[in-house]
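Data block below; observations after.
Apart from one protein chain that is not included, each protein chain of the complex appears where it belongs.
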Amino acid sequence: MKKSMKKIIALLVVSILILGILAACGTDDGGTPTAAPTSNTGSTATAAPEPPTENQSEGQLLAEQYGLPYTPLSEAAPIEFSYFIRDPGTPPASTNPVIGAIETITNTKIDFEYLVGDLETKISVMLASGDWNDFAYFGGEARPFMDSGLCLPLSDLMEQHAPNLRSHFSPWWELMKHTDGEIYTAEIYSTPTGREYINEHWGTCFWMQKDVLDHFGRAPADLDEYFDFIREYKELNPTIDGVPTIGFEVLTEGWRRFCRDNPPMFMAGYGNWGGGLPDNQLSMDKASTISSRWTQDWTKPYYQKLNEEHHNGLINAESLTRSYDDYLATIASGAVLGLSDQLWNFNNGMDPLRAEGRWERTMLPIDLTYPGVTPKYLDQRAFTGSNGVILNKNISDPVRAIQYMDYLIQEPVNRFISWGIEGVNWYFNAEGRIERPQEQRDLQSEMKWQDDNLGRTLYNQFPKMQGSYADGNATTAGDQPEEYFAGLQPYDKELFAKLGIKNQTGLMRSVPAEWPVYYPYWSMAFEDGSPANLADQRVTDINDRYLTQLIICPANQFDSLWDEYQTALAGTGERDLLDAMEEMSQARLDAAFGN
Amino acid sequence: MKISTKTSDRLFDIFNTIFMLFIVVLMLYPFLNTLAVSLNNATDSIKGGIYLWPRIFTLKNYESVFENELLLTAFVNSVARTVLSTVGGLFMCSMAGYVVSRKEFIANKFVTIYFLMTMYVSAGLIPTYFLFRDLGLINNWWVYVVPGLFGAFNVIVIRTYMQGLPDSLVEAARIDGAGEFRTYIQIVLPICKPVLATVGLWMAVGNWNDWFTSYIFASARKELTVLQYELMKVLGSAMAAMGNRQSGALAAQGAQAFDNISPIAIRATITIVAAVPILCVYPFLQRYFVQGVHIGSVKG
Partner (left out) sequence: MQKRKLGQTIIRQRELFFMIIPVMVYVFIFSYLPLKGWAMAFQQYRPQRDVQQWVGFDQFTFLFKDAAFFRVMRNTLGMSTINLVLGFTTAIFLALMINEIRRKNFKRIVQTISYMPHFLSWVIAAALISDFLSSRGILNTILVNLGIVETPIIFLADKNAFWWIFGWGNVWKSVGWNTIIYLAAITSIDPELYESAELDGAGRFARMWHITLPGIKSTILVLIIMNMGWILNAGFEVQMLLGNDLTIDTSETIDLFVIRYGINLRNYSLATAMGMFKTVTSIILLTAANFASKRFAKESLV
């Protein structure tokens, strides 16, 4: 008995000891902002600030060294803001030279917090408690924060303290306004500048393995021929490197259900509109009536075709039951001949193929449509208004925050955080084009290196220039055509020559489409508790229940199951959703044309 | 008669051994598989089909997990909260268990129901957040320990064990003139080691594996992180590295230039990193599960 008492005491001692260590480690309370706000730096910021010539601050010297414009923030007291991002991710390393320089120049440190668990859980607590970060990026989930009055109004701040940001946003200024007429969100993705370069297609498409295309020497003309190619190739090659050949994969898991849902709409010549279908005659300045995309004449044939090909043995039924990881693994085997997806969603499945040099097993996009339809698989970058940074109304220093963003949007600064340091990460060649040394190109796909050495995190998470600069150079290395062609594999060059195309998008017939201001419907967020949101969820549930079934059901049951699906769909109240979209389209038009 | 019993005994032992070997294979495989994936090249792991042995051996997955700057702080926090919560929780639950195990205790039924109900009522996350905020527990280290000490399930389990003990034990102590608290500490607790070890293990594992508390209640202060939360962040990074790839020269890069990070590999690695320390605790507890030790000692 005494022995056990001793053990308990020992245990207690150990725990107290650990506590002591902890207390010693944790005395510095990082939770409160480091500096008391001294915000008068910004009160006279509308006029271009004059740099002091004597007693230059460290920040000012650094700005000069990197050829960046002067900012009065270089003389301000250090401040720290926290920034929540609704996706998982990696905060930049503390040694990052680009982000470090921006920190010194602006005396502003951004502390990034990335999502770890379930987003909706986190949002529920943030909304209810009002405790959230200084900055936040919620994408399409930002609306409830605005509706709940938790966001900092930005219009006046931008007008008064952020001339560069204000002029950057001026084409969309009215569209940025929330239903109450105030601006709460600073868009970070859909504000194009200059011309747009498209070297590669990363969006929705049908994809086909390069070796199949090599075999036939051309792209299939329509869906029937697409599956004919697959069938013929599969008969010739029942296995690929020992793995049974798989004709066509369909991913259905969770929110990635778009692989199953979206193709018919594209086949019928619509763009990536989302949950509703506009008129055939699109008008730039008139709202369209919206109908259901699930009940059209062209919806059924696509699933009927898939059902048919499933019974022909071309569609892997098992892919309908397994996870996203399994989907990638199947693609990584090199045995998949075709699929419909967005490139970013399955690109990683091709990484092992590239690593093994099996370039002929990677894929190219083909924009299939129904006969006589003009494909619209490519978009011009359009303002969506659903991807902005929002600021907390309780932020310690609103002016400092807006001035910081205003500094980043200036062209030299934006180039600095996107391309890196001139002379190190890139240089101007004789023609005035931005070029990277080969060793920098080699590091392009090393995400870790990029996080540690380039300003990508800042570039991604704040309002930015996307497209090209005034001098015509692309705003990111990935978009610069010279950089793309410099990195092409010999295999690809050969295949491209054989197919008579220049780049990855060569087989696509689409030209980048221009859309009215209410495109796309998927970017519209409705008020919580609205009938539209409920209908949206119901439609999603019904689609999950039926569409996948329809692909594998016995052929003679297809029609009756389709009718059952249509009946179920009719009970979802989808009209509520479509009505709300029509209403919001009109609101966007009114904002854009000043009615 | 006797001989046949012996034969059947032997048959039983043979059958049992075979059965146990089957169990061992079935239960060990997932762990060995996870270990193999964690030691395999991450890009290659996307292909699947790894069983007991890595296909392309690498330690890079572990390197990318361990290069995290906060890992040591997180580890210390995890150990500290686990030890404190387990010790404190055992004390609270066993004391409550002792009281409700006393059949003569007048409020016995009421208290038992009062405790029991907590298992089936849940206010939800939002009211809990408000409570913690009122108590000053948000972004406070003690949120790891203070709210989670009590568990009605544990109390009932301990109580049931105590009720199974011979009554003579407590009566003997009573005759010695010991009060309730002394009886609880000096007589009852020591013979309850097996159940305390069980409940302690539950608590320790629960605390060790918890990252949700950090996520919701302590995410604003980096130094309050725990091991599992940091590991979840690493997994998040791997997932992001996957989704965020930008266009351009990427598709054309040479074979050597790959990230070698994939969620599958990182998930396997963090599983091993998180499980090994807590698995090491078990052998120390195991000796308390040896049958009949305490009863004998008390009686003798």
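As written, the chains take the letters A and B, and residue 1 is the first residue of each chain.
As a working rule, contacts are C-beta pairs under 8 Å (C-beta built on N, C-alpha and C of every residue); 3 or more make two chains touch, one makes a residue touch a chain.
None of the values given here were measured: they were computed from a predicted structure.
Note on the undisplayed chain: of the listed residues A:Asp156, A:Asp180, A:Asp224 or A:Glu318, the one touching it is A:Glu318.
The omitted chain makes contact with chain B at the following residues, 1-2, 5, 8-9, 12-13, 16-17, 19-20, 23-24, 26-28, 30-31, 33-34, 48, 92, 95-96, 98-100, 102, 104-107, 109, 111-124, 126-128, 130-131, 135, 147, 149-150, 153, 156-157, 160-161, 163-165, 179-181, 184, 194-195, 197-198, 201, 205, 267-268, 271, 274-275, 278-279, 282-283, 286, 288-296. Counting over the whole complex, chain A has residues 120-121, 123-124, 127-128, 130, 144, 148-150, 252-254, 317-318, 320-323, 325-326, 528-529, 533-534, 537, 541, 544-545, 547-549, 552, 571 touching the chain that is not drawn.
By definition in this document, only the chains that are shown with their structure count from here on.
Per-chain CA centroids place chain A at a distance of 37 Å from chain B.
On chain A, the positions that touch chain B within their shared complex are 1, 4, 8, 11-12, 14-15, 18-19, 21-22, 25-26, 28-31, 82, 87-90, 94, 111, 113-117, 121-122, 124-125, 128-129, 131, 133, 199-200, 202, 325-326, 328-329, 332-333, 344, 347-349, 351-352, 354-357, 362, 441-448, 476-480, 483-484, 486-489, 492, 504. Residues 43-44, 46-49, 64, 69, 73, 76-77, 79-80, 83-84, 87, 125-126, 129-130, 133, 138-139, 141, 186, 189-190, 193, 211-212, 215-216, 219-224, 229, 232-233, 235-237, 239-255, 257-259, 261-264 of chain B touch chain A in their complex.
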